[in-house]
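For reference, the structure is listed below as structure tokens.
Left out: one protein chain. Kept in place: all the others.
This part shows chain A:
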Amino acid sequence: MAKKGDWVRIYNIVLKSSERAPQVPDDTKKVPLEMWDKGFLINENAEIGDQVEVETYIGRRIKGQLLEIDPYYTHSYGKSVPELLYIGRQLRGILEGGEDNE
């Protein structure tokens, strides 16, 4: 349950699939144009999935479906990419003259 003033993430459909611009490729035309934004909840209380109103960080009021309370970033440095590991050793080898590449 979100309370008034909570920092939340909301969601909206901007254009339905049928309303999309004519120049859009077919695969994109099949799906709606969606948007996400964040703000402080204006409603007294709300559950995930409710239509709510928020005040964005710069003070704009917008409406949308409540998606997350206290949203946070989960992006990272990714998983191990062993394919990259040869590069540094190879280059150091070449610079030190250890490989016959000339």
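Keep in mind that, in the parts below, a contact is a pair of C-beta atoms (placed from the backbone, for glycine too) under 8 Å apart; a residue touches a chain by one contact, two chains touch by 3 or more; residues count from 1.
Rule of thumb we're sticking to: contacts and distances are computed from a predicted model.
From the set "PLP-dependent lyase/thiolase", "Recombinase-like domain-containing protein", "NADH dehydrogenase subunit H" or "Dihydroorotase", the protein name that UniProt assigns to the chain left out of the figure is "PLP-dependent lyase/thiolase". Those residues of chain A that touch the chain absent from the view are 14-15, 19-21, 23-25, 27-28, 30-39, 56-60, 73, 75-81, 83-84, 86-88, 90-92, 94-95, 101-102.
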